[in-house]
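Presented below is the structure to which this report refers.
A single protein chain has been removed from this complex, and every other one stays in its place.
This part shows chain A:
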Amino acid sequence: MRTLKLTACALALGLGATAAQAEISGDTVKIGVLNDQSGLYADLAGKGSVEAARMAVEDFGGTVDGKKIEILSADHQNKPDVGSNIAREWIDVDGVDVIVDVPTSSVALAVSKVANEKDTAFIVSGAATTRLTNDDCAATTVHYTYDTYALAIGTGKAVVEEGGKSWFFITADYAFGHSLEEDTSAVVKENGGEVLGSVRHPLSSSDFSSYLLQAQGSGAQVIGLANAGTDTTNSIKQANEFGIVQGGQQLAALLMFITDVDALGLDVAQGLTLTTGFYWDMNDDTRAFADRFAERMNGQRPTMVHAGVYSGVMHYLKAVSEIDDDGGKAAVEEMKKLPIHDFFAPNGKIRADGRMVHDMYLVQVKSPDESQGEWDYYNVVRTIPGDEAYQPLSKSTCSLVKQ
């Protein structure tokens, strides 16, 4: 037993020494895709994200500098404790080198802490809260696809500019909803609008009629939906039922994915303005990716989260291959140095606070007549340049920036 312990110590020391020389740990690069695979965010992330990561690995060639790449996946059930436990076990027991996706802001914040503690890279695609690149930023975290600031700047600003000056929020009661409400309120006020009030509902509610009635009673011109997934689709569907739009109020779905539009149907969703980091039908490159993705996913087109996972994994693998090191801090540092050029982010870059800055798109949902076929859902109204879409670095409260 004693010898065993000694050997273990020696091995550990030896590993420590080699890690300092920069090498791929365990001779494998292990990618852990952690997300909601059974709950309300399972379609917008879920198995699609795992498939997107697989596609990235295949396209990269299956190995990094001769070392094989493996993918693990797990369901965090939208619970921060479950998520951080899986992350810890993956890193400690399975030797996972990078965790990707992690929708549900509360879970992403918990995982970010664990990953940072254990020098493991964390590439966020599904979560939205700007806390990930502000107070809770970490040297090992990259916030890749979108965030609540970009959503607010996109949809929020567009709606105010069109004359929607007074707002009432229906907000999911957790980190993401709070963050989205806060960021959108700021944008509304900056642009001369006012916020009349808000109501917070538990995550994964089914009945929104009470909240909608309160929003209706507030007399606000715009009802901002600071929620996501089935919470958003149910809100919109029921708003339609209660004649809210016909009554003269406007809905602003601050975060909506193409899978949500698909679930609602164009009859109900038509005319909504929303902000997205990716639309599959933009150009030949995005269509090529979407076609391959759809082939593997029973015809489903990728959401921005799926596309972001692909791009993020690809960029990570490039960085690791460049420095031949899969330590979290080192890899993320290299990711920040390398520019991103792919179908998802033609001119992307990662800033010091971990924010991946790329163009966002303001889109409007087509009417059933306009739509040419399956998944033909958006008219792109405007491209929001990355530097405008994301919070300026100078305003970031991230400790990595102040240094």
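We take it that a residue touches a chain if its C-beta (ideal position, glycine included) is under 8 Å from a C-beta of that chain, and two chains touch if they have at least 3 such contacts; residues count from 1.
The rule is simple: contacts and distances are computed from a predicted model.
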| item | value |
| --- | --- |
| Undisplayed chain, where the name is taken from the UniProt record, one of "3-methyl-2-oxobutanoate dehydrogenase subunit beta", "NADH:quinone oxidoreductase I, membrane subunit M", "Branched-chain amino acid ABC transporter permease" or "Cytochrome c-type biogenesis protein CcsB" | "Branched-chain amino acid ABC transporter permease" |
| Residue among A:T130, A:T230 or A:Q250 that touches the chain left out of view | A:T230 |
| Options A:D94, A:E117 or A:D173, residue touching the unrepresented chain | A:D173 |
| Touch criterion as defined above, residue of A:I31, A:V268, A:V309 or A:A330 at the omitted chain | A:V268 |
| Touch with the omitted chain, as defined above, among A:L213, A:I323, A:L338 or A:A352 | A:L213 |
| Contact footprint on chain A, counting only the chain that is left out | 38-40, 42-44, 46, 173, 199-202, 204-207, 209-211, 213-214, 216-217, 229-230, 233-234, 237-238, 241-243, 247, 259-260, 262-265, 267-268, 300 |
